[in-house]
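Some notes on the structure that comes next.
All protein chains but one are shown in place.
Here is chain A:
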């Protein structure tokens, strides 16, 4: 557990205890309402997590590394942005992976595109986002994120 998760737990628990002392009925009433909403989400989330496990098995980090380090920068940027959108590898795996590529002299444009879509575009979380926020919201947010990831990558290629 990282420090932020621990802080979140501590703050929330203190607030929760205060809330129970102040108004027990109101507290549990709200929990009942929120769990109603989250119960609908949890099946989908579990599905997503097992899907991520599948994706990582069939597109392992080593394969991703190959795409990122391709010599054709334009093609590899687009492919990297797509790979980043589909996979969801944890940051502590992603950064050392691309770090080694940069040290080996690979172009940073596809790497930035990959890093940015990795977190900002959620292909596997899309169905959930769609259900919770509507088709239009999910579509607009994810496609804008994809576009901006490419723009950020190009700008960084020029600056650095």
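Some points to look at:
Here, contacts are C-beta pairs under 8 Å (C-beta built on N, C-alpha and C of every residue); 3 or more make two chains touch, one makes a residue touch a chain; residues count from 1.
In this section, contacts and distances are computed from a predicted model.
One chain of this complex is left out of the view, and of "Xanthine dehydrogenase family protein molybdopterin-binding subunit", "Asp23/Gls24 family envelope stress response protein", "Anti-sigma regulatory factor (Ser/Thr protein kinase)" or "Ferredoxin", the protein name its UniProt record gives is "Ferredoxin". Listed for chain A, the residues touching the missing chain in the whole complex are 1-5, 7-9, 12-13, 15-16, 19, 23, 26-27, 29-31, 33-38, 40-54, 56-58, 88, 90-92, 95-96, 98-99, 102, 108, 112, 115-116, 119-120, 122, 125, 127-129, 131-134, 136-137, 140-141, 144-145, 148, 151-152, 155-156, 159-160.
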